[in-house]
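Right after this comes subunit A.
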Amino acid sequence: MSQHFPAFIIVIPLIAAFFIFTAGWLKRTYCFYIAAVALAISLFSSFGLLLQVLQNKVVVYHFGGWSPPWGIAYRVDYLNGIVLVVSAAIAFLNLIATKKSVEKEFIERVGPFYALYVLFVTGTMGIVVTGDAFNLYVLLEIASLTGYALIGMGTEHAALASLNYVFMGTIGASFYLLGIGYLYIATGSLNMFDIASILPNIFQSNVVLFAFVICLTGLFIKMALFPMHTWLPNAYTYSPSPAISLIAPLTTKVMVYVMIRILLSVFTPSFSFKSMAVNTSFVWLAVIAIVVGSILALSQQSLKRMLSYVMIAEIGYMVGGFWLANRAGITGAILHIINDAAMTLCVFLVAGNILYRVPGDSFDNLKGLFRKMPFSMGAFVVGALSIIGVPPTCGFFSKWYLITGGIAAGHYGFVAALLFSSLVNVVLFFRIFEIGYFEPFGDLHISGSMDEEEKTFDDAPLGMLVPLMIVAAGLIALGIYTDTLVTKVIQFAIPGGIS
Partner candidate 1 sequence: MIWQLDLIILTFVIFCGIGAITIKDLLGAAILFGAYSFMMSLLWAIMGAVDVSFTEASVGAGVSTVFFVSAVFRTTRRTKD
Partner candidate 2 sequence: MVDLLTIIISKYNYWGYIVLMMIGLYAMIVKKNLVKKIIGMSIFQTAIIFFYVSIGMKKNATIPIISHGHDGGEHAVHAVDFINPLPHVLMLTAIVVSVATLGVALALAIKVYQQYNSLEEDEIDSQIKVK
């Protein structure tokens, strides 16, 4: 059975999505359990797959029994093995953590909600595991379509924000498809590794050059790198909290993974880094993204909006780290995909918990939250310290690799931008700590006595807190085991030619 793990990861959630939708008509409470079982199987299979990868280096699965250039094949190696486990874990934990708030927000739409949720996970995991460039596009569209729908059901201006996301997302995905078309016209193949074996003969062709540029443009739009980030803040601010703590950790990080996969496995490093000679300009683009994202985050007045600008800056870390084109930088970028996904999950889960108890997430509403919700805010502190980059949380280590890479590449602008962004994050998060810790909750004039305040302990329900605690502990564990992660997995994910 274990040879079918690559199929199980995708197919079990897919079939479960159909079951969930049917169950939504019969009995609403079943939906959650079916989703949980499906995602648990998916998580288990991806773990098993990672173990297989550690043993055999590469696991290949042929769909329909056809071998690669003709059929579709999945090819799992160190790079997608680890990303796969992290995304499966995030999807599962978030499902458990948001059970209560889904019941609160979508009481009548539980069936469609969980069906879309599981389909989104299917799409995202499929993107990570696939070895076929066109298959990636189809899965990308599944993930995007379900994402648009989940975001569109949010509060205030969610529908408009989601429609803007549809436009930008479609342009991005179509550009990716066009880039694949250019590659197809030049090579005649769609399998990533088959393309990679043909490309070295025709590197001088300007068709390949255009394919490179178009693909990258599409992916940059999808991952919201700075000039193309306009869809992200509104979409993430207005979206419903159980959906956003799934979408925010996965969408943009998985797109960074796709960029790394396309550039390392399809175009190969010798083309991406050497013949193109665009590394420095992309790093500078990332520097601008980091600086602008951080500055814009400073001027926000509500928690989710601030976090979404922080994420724009984080995208800059990963893109910049990758384009440093040396071993430390790419290690940092891959490590940061994992860490950033976990950190984002942590802080957005806290935002969800806060919104479960408090009417809004603007900074005025956060007063006295440390007394009211000590456990949630405790997890928030861990997440925030990790985003700032304080040891022993995981954020410190990926930043360390990125800075080492920046120094090794002699790119001091990137190093400076990283340090600047860390400083800004300190300001951002300590401002929230201050509001939450020192400012009293609500109006003191009306209910001022100490007894009243003692009673205001009102944290989120246990079902939401326990997964959050696991995520927060995971941030520290990821930090402690960084060394194992790098030596056992990530260093093999980088092709040998890069020093």
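In this text, contacts are C-beta pairs under 8 Å (C-beta built on N, C-alpha and C of every residue); 3 or more make two chains touch, one makes a residue touch a chain; residues count from 1.
In picking the candidates, the idea was that all candidates are chains of the complex that A comes from, given by their letters.
Nothing here was measured: the structure is a model prediction, and the numbers come from that model.
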Complex member touching subunit A, one of 1 or 2: 2
Candidate 2 partner contacts - residues on subunit A that touch it in the complex: 134, 137-138, 141, 145, 148-149, 152, 157, 159-160, 162-163, 166-167, 170-171, 174, 177-178, 181, 184-185, 190
